[in-house]
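Presenting subunit A:
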Amino acid sequence: MENLVEVRDLKVEATTDSGRRVEIIKGVSLDIAPGEIVALIGESGSGKTTIALTLMGYTRSGCSISGGTVRIAGKDMVTLSERERAGIRGTEVAYVPQSAAAAFNPAQRIIEQVVEVTRIHRLMPAEEARQKAVELFRALSLPNPETIGGRYPHQVSGGQLQRLSAAMALIGDPRLVIFDEPTTALDVTTQIEVLRAFKSVMKKGGISGVYVSHDLAVVAQIADRIVVLRNGEVQEVGATADILTRAQHPYTRELLAAFEPKPRGEETVVEERKVLLEIKGLSAGYGPIQADGQPLVRAVQDVSLTVEKGRNLGIIGESGCGKSTLARAIAGILPASSGTILFDKSELEGSVRQRSRDHLREMQIVFQYADTALNPAKSIEEILGRPLMFYHGMKGKQRDSRIDQLLDMVHLPKTLRHRRPQELSGGQKQRVNFARALAAEPKLIICDEVTSALDTVVAAAIIELLKELQRELSLSYIFISHDLSVVEAICDEIVVMYGGRKVEEITPAVLKAPQHPYSKLLFSSVPRLDPSWLDTLELDPELVTTYGHR
Partner candidate 1 sequence: RATSAHAATPKSGGHLKAAGWSASTADTLDPAKASLSTDYVRCCALYNRLTFLDKSGVTQMELAESVESSDAKLWTVKLRSGVTFHDGKTLSSQDVVFSLMRHLDPDVGSKVNSIAKQITGVKAVDPLTVEITLANPNADLPTILSMHHFMIVQDGTTDFSKGIGTGAFKLESFEPGVKSVAVKNPNYFKSQGPYIDSFEYFAISDDNARVNALLSGDIHLAASIKPRSMKLVESQPGFVLSQTTSGNYTNLNMRLDMEPGNKADFVTGMKHLINREQIQKSVMRGLAELANDQPVSPASIYYNAELKPKVFDPEKAKFHFEKAGLIGQSIPVVASDAATSSVDMATLVQQAGAEIGMAFDVQRVPSDGYWSNYWLKAPVHFGNINPRPTPDILFSLLYSSDAPWNESQYKSKKFDGMLVEARGLLDQAKRKAIYDEMQVMISEEAGTVIPVFLSNVDALSGNLKGLEANPLGGQMGYAFAEYVWLDA
Partner candidate 2 sequence: MSTYVLNLIAVRLLIAALTLLIVSFAVFFATAMLPGDTATILLGQAATPEAVAGLRTAMHLDDPAYLRFLRWLGGFLSGDLGTSYVNNVAVADLIGGRFINTMRLAGITTLFSVPLALTLGITAAMFRGSLYDRAVTILTIGVISIPEFMVATSAVLVFSVYLKWLPALSFANDVTSVWQMLQVYAMPVISLTFVVAAQMIRMTRAAVIDTINTPYVETALLKGASRPRMVLRHALPNAVGPIVNAVALSLSYLVGGVIIVETIFNYPGIAKLMVDGVATRDLPLIQSCAMIFCIGYLSLITLADIIAILANPRLR
């Protein structure tokens, strides 16, 4: 059978700040047959997006294709003129970007953007294009297919937008569609809908696809073949089932292993169970305070929970359910509108400004995005040195040696101390972020999605680190995540939130049997490594309509 895509010995170079040229794709070859879906998987920075883009004959600014050929239906995208390439884009190859929210022009109605391909390439009259778009909306099981196009991008949800961007890619009847991590930013419950929609449309049209992801379980549901990448090189290629069950390459095995993190292990024996943090009837939100003393947007309502010394509490729930708001209220960043916070037996003031320095020190918060949590203008040494100086008055040698210790604790080499955050990898940044919290010598650390921005291998390593530190320093964590397996791996208790309220509190032991219907839906939506999981999954339609994304 004639291959639709033939990539041979592809090399891509990038020019760095100093003008040095580095090879980021080092001789990759791959084929895609018509109607076949191939997944590119690998850790962050392995070159997945870069390869996917070369299939469009495009490289991001600063990069260029330095060798090899990319043939799509016989035409070499590398040597074509810019005009000819533009002619192919949208009609033969189409692209579904990683973040649909960013890929839609905020100033244009959705329908305009969806049918734009037909206008650019003069494929069909405007009215016909509209009709076709509506059909696609229907096929992708979007609600109100007739009218949804008239909205602006900010007026639809993330999952819908992701499907709309697929419609945008499909309208030109391409022979190849490239999906770049289309579900990474979505909730597990939404992810299922989107995956299903994609799969059925591709099948129906016999369209070839490239599916980029770092999530093996997702890939398993949709791909025929998997290409494992690392550092711009292909590690292993194989049929989906083969890769999942008989992975040859050690890196692939590592990926597989990281997917199922080790469970909590045996509990550290705590002599007497002492309550560290007790929250009663906490409400918090945004916007002006209303007549009833509550804010306009009530993001968290009437939540009570306790954290015991040396034990961990997990908080899960879909995006926007109020997890971060709760964390911010506990930390005093966003003073709670009502409710009490008891910490180490004393009641805490609502706002950071009123809390004593010791209370601030004993409760630290670690944020999801290490990029924004670390000041890019400061060296690692300064970042770690400040809390030491601020809380413990350490100076000079003493501080230096303590910084070394901290770096050591989070398994970072000492040589890193003079670097700036942007000179570190994502995992390294998150470790520094964590080391800064440790520098305060806290009793409780609130971790808000600390692993969500990391790829599975790195995330698993961070989880291991957290566990290790807990053993050594007898810390407590509040661990916020939407990823169930991660919470499961580290927490003693789990709180499930929905719509700003706590709906259930469970222990890992009873994880498999949640009581609350929302918890049930949530837990059953987590993809399994089994390729047939999606096809056989049956969700209670009633649950989906009540709790799924509108």
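How these were chosen: all candidates are chains of the complex that A comes from, given by their letters.
As a working rule, a contact is a pair of C-beta atoms (placed from the backbone, for glycine too) under 8 Å apart; a residue touches a chain by one contact, two chains touch by 3 or more; residues count from 1.
Bear in mind the structure is a predicted one, so any value in this text is a computation, not a measurement.
Within this complex, subunit A touches only one of the listed candidates (1 or 2), namely 2.
On the side of subunit A, the complex with candidate 2 involves touching residues 56, 58, 60, 85-91, 94-95, 97, 99, 102-108, 116-117, 120-121, 152, 154, 168, 172.
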